[in-house]
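Dropping the structure in here first, questions after.
Note that one protein chain is taken out, while the other chains of the complex remain in position.
Up next is subunit A:
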Amino acid sequence: MFVTAAYAQQSTTTEGAEAHDAAAAGEVHTETGVAHEGEAGSGVFPPFDSTHFASQLLWLAITFGLFYLLMSKVIIPRIGGILETRHDRIAQDLDEASRLKGEADAAIASYEQELAAAKAKGHQIADGAREAAKSKAVADRNAVEADLSKKITAAEDRIADIKTKALADVGAIAEETATAVVKQLIGGTVTKAEIVAAVKASGN
């Protein structure tokens, strides 16, 4: 440890005095006792040695007072400031994050709204187109059907016409044929009135 010249001198003189006493008393001190007293300059246990109390108190007051001042004026405001800044920054970041989340939610909502509107519009257009196509098809069919039925009617009329005419022709042919047949068979003549009556009776 640190022993100054003055102190060393003091302890040697004490030791010398002790040794003289010890020699006179006849070696009563133990080895540790001699070393102890020689170094401490007094017989008390070092932590209880009151000769240094004043100096300890003074230097404790100076050093601890300085430490207290340093802590309360410099260190504590500084660490407190660091912690507060961090706290504020975290709160600010959380606010920012929740604001951004709100914006994202709003964007999603508007997107979905637009999507729904577009879907509705698409449906509307498709429905309109389908309706238009359907009605056009119906109209076309109706027109075609009308046309066809007109043609059918005309055809039927013609057929009936032809049929009547043909039937009328059949009567004339039968009369001629009958006249010829009768002429050939019986050689006589039959009046036209009789033949027509006969044809009518057999025919049709």
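The rule is short, and it goes like this: a contact is a pair of C-beta atoms (placed from the backbone, for glycine too) under 8 Å apart; a residue touches a chain by one contact, two chains touch by 3 or more; residues count from 1.
Following the convention adopted for this analysis, contacts and distances are computed from a predicted model.
For the chain of the complex excluded from view, the name given in UniProt is "ATP synthase subunit a" [choices: "Quinol oxidase subunit 3", "Tungsten ABC transporter substrate-binding protein", "ATP synthase subunit a" or "Iron permease"].
Between the chain not shown and the residues A:75, A:94 or A:152, the one that touches is A:75. For the chain left out of this panel, the touching residue among A:85, A:153 or A:177 is A:85. Summary of contacts with the chain left out: across A:58, A:129, A:180 or A:197, the touching residue is A:58. Against the chain not shown here, subunit A presents residues 1-4, 6-7, 32, 35-36, 39-40, 45-49, 51-64, 66-68, 70-72, 74-76, 78-83, 85-86, 89.
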